[in-house]
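Note that this complex is displayed minus one protein chain, with the remaining chains in position.
And now, chain A:
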Amino acid sequence: MSRRRHSDESDGQPHKRRRTSEPSEIEERLESLICRVGEKSTSSLESNLEGLAGVLEADLPNYKSKILRILCTVARLLPEKLTVYTTLVGLLNARNYNFGGEFVEAMIRQLKECLKVNMYNEAVYLVRFLSDLVNCHVIAAPSMVAMFENFVSVTQEEDVPQVRCDWYMFAFLSSLPWVGKELYEKKDAEMDRLLSQTESYLKRRQKIHVPMLQVWTADKPHPQEEYLDCLWSQIQKLKKDRWQERHILRPYLAFDSILCEALQHNLPPFTPPPHTEDSVYPMPRVIFRMFDYTDDPEGPVMPGSHSVERFVIEENLHCIIKSHWKERKTCAAQLLSYPGNNKIPLNYHIVEVIFAELFQLPSPPHIEVMYTTLLIELCKLQPGSLPQVLAQATEMLYMRLDTMNTTCIDRFINWFSHHLSNFQFRWSWEDWSDCLTQDLEKPKPKFVREVLEKCMRLSYHQRIIDIVPASFSVLSPANPVCIYKYGDESNRSLPGYTVALCLTIAIKNKASNDEIFSILKDVPNPNQDDDDDEGFTFNPLKIEVFVQTLLHLAAKSFSHSFSALAKFHEVFKTLAESDEGKLHVLRVVYEVWKNHPQRDSDDDDDDDDRSSDREDGPLEEQIERLQEKVESAQSEQKNLFLVIFQRFIMLLTEHLVRCETGGIDVFTPWYKSCIERLQQIFLQHHQIIQQYMVTLENLLFTAELDHHILAVFQQFCALQA
């Protein structure tokens, strides 16, 4: 992957050239030649492939294992160029039968390895590669059918997770667009049997997980289908069309006369490795669809949702993003140069695939900000067409906010505000004035309000006031200044006012902690008269005066606030020794900064870090101490999750009971948001929460729970069942 390696230095570091000896120079050159074949070139793909096959054949005596390794790697890592490389292998096999056999063996070894280490996504690409080798006369069709028979028979295994059977089914079905025709021509009876076994498996498998993974809860305009169901519909349609598939580029067709002379190899019998405790299979998915042929009436027709073309295009675009996500310019260029771009509305496919990843539940395959930057690059490369598609998509997403999953709405808000900040916040806000007449807690006005809030955080208050029409002022964010209760002379009569003034002067004059304490000494304690058996004394007024004054003085910036907190750490500790004291500090911080959401969340983080960690002593002791800390942290973490779930259950149950007794509809905007937040917690932290399943089932999510809440838990369990 030398080209990728060198250009991967997008972190700016020049790659130092080592002085290399001849063999490794040749190896690098071979790698580069193989990686680059199929890309834009002055010669045709066929002549490039033929030339390369000749070069590799000549190098086989000396560099065979290196060539085998490179080819196996591109099969795994460059699935979007699948047919280019299968053709290359076909040509090599025609010239050198033994090499073809060794390559097939190496691929099988690699497949077994991938399955052993849970690399299931790469394993699918390997299976697809093997199946396309049938088209290149490298592998005999009957042996491929036999392998698929072993795959499908996994669905007969007992006591295995459904996700295991799902994977083998997916590996079989998703190869058929490439090789269905050839396999059916050679072994139609066996294929029919496999397909009918597939159908019965798909009918009996459970799909409890689907609601948790859908981006929209509505089925209109496009149903959000479970991925295997969608693929099955696509394969059924392909079969009805007599396996005619015209979208995939098949360079091997041009070499038919050469390839059909080649001898084929039989795949060795492949036994799927057994299920183990360590096996982790991919989670099920829901197919995201937002466009159909009606959305681009002027351009080429978008393939239907159950056409196999749609599947292949989406697979390839996802593969391109997977290969190039770290280099946004390359990624954008590769996406836009996807072949067939005058026969399909490529911009629409690209935008749909990108949003599919951005909104994927539980989480996007890559970091969210990558998608924002990728879309900006695409807009730069296609300024005449892509921005319009993106605007159309944004409008559609806005129209469907009422049924959109809350987590996805969050991501939509983050994406849209960040995107706007790169385009001078230009948007036709008036088009959305319908949201102004709604209750402000409804999804659409809430969305606009939160977008404006985030836009403000990326710029400044006046800027946002300037870009929205006056009618939108009800949704505009508040000016994020701190609210200092003792700042105004009119509040002179507030208790503690004079102390606040003294404190302000003292802090400005760099008073010591002792001096601060002596100033605060005289603040009366409104809790003094309370019956205080447990000795939990704290003086809320003292806390209020100190915290308000300090934060007001340090309001200039984050850094100022943080150094203030650090400097007066001791004072905080003394004033807030009890839990109640701590809570009151948090309350006051909230009051001061409630208009400035960033400050509010950051000021709270600081305190826990303060416990001094001793870094002296021998390494083993340090490690032991750290291990203890980790264990205690892990048990605190478990408790934290239990408390969080308990609170959610309480809140939701209250609401459900109230609705049922009052005879009103349960599904208020608040309820939708709350239950989806509960889902989000499960999904976002699924790896950790899996460890607590038994406790959760026995303690919290028991059968007595209201079925609305229990359903969320059951859907989560179904994800790895």
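Throughout what follows, contacts are C-beta pairs under 8 Å (C-beta built on N, C-alpha and C of every residue); 3 or more make two chains touch, one makes a residue touch a chain; residues count from 1.
What we mean here is this: contacts and distances are computed from a predicted model.
Visitor: Mind telling me which option in "Casparian strip membrane protein 4", "Prefoldin subunit 4", "Nuclear cap-binding protein subunit 2" or "AP-1 complex subunit gamma" is what UniProt lists for the chain we can't see?
Guide: Choosing among "Casparian strip membrane protein 4", "Prefoldin subunit 4", "Nuclear cap-binding protein subunit 2" or "AP-1 complex subunit gamma", the correct UniProt name is "Nuclear cap-binding protein subunit 2".
Visitor: Identify the residue among A:S47, A:Q156 or A:Q424 that touches the chain left out of the display.
Guide: Reading the full complex, the residue touching the unseen chain is A:Q424.
Visitor: Check each of A:A218, A:V301 or A:V369 against the chain that is not shown and name the one that touches it.
Guide: A:V369
Visitor: Among the options A:R328, A:K485 or A:H584, which residue touches the chain absent from this view?
Guide: Selected residue, touching the omitted chain: A:R328.
Visitor: Which parts of chain A are in contact with the chain that was left out?
Guide: The missing chain touches chain A at positions 10-13, 326-328, 363, 367-370, 372-373, 376, 414, 418, 421-422, 424, 454, 457-460, 557-559, 597-602, 604-605, 608-609, 611, 613, 615, 622, 626, 629-630, 633-634, 636-637, 644, 651, 673-674, 677, 680-681, 684-685, 687-688.
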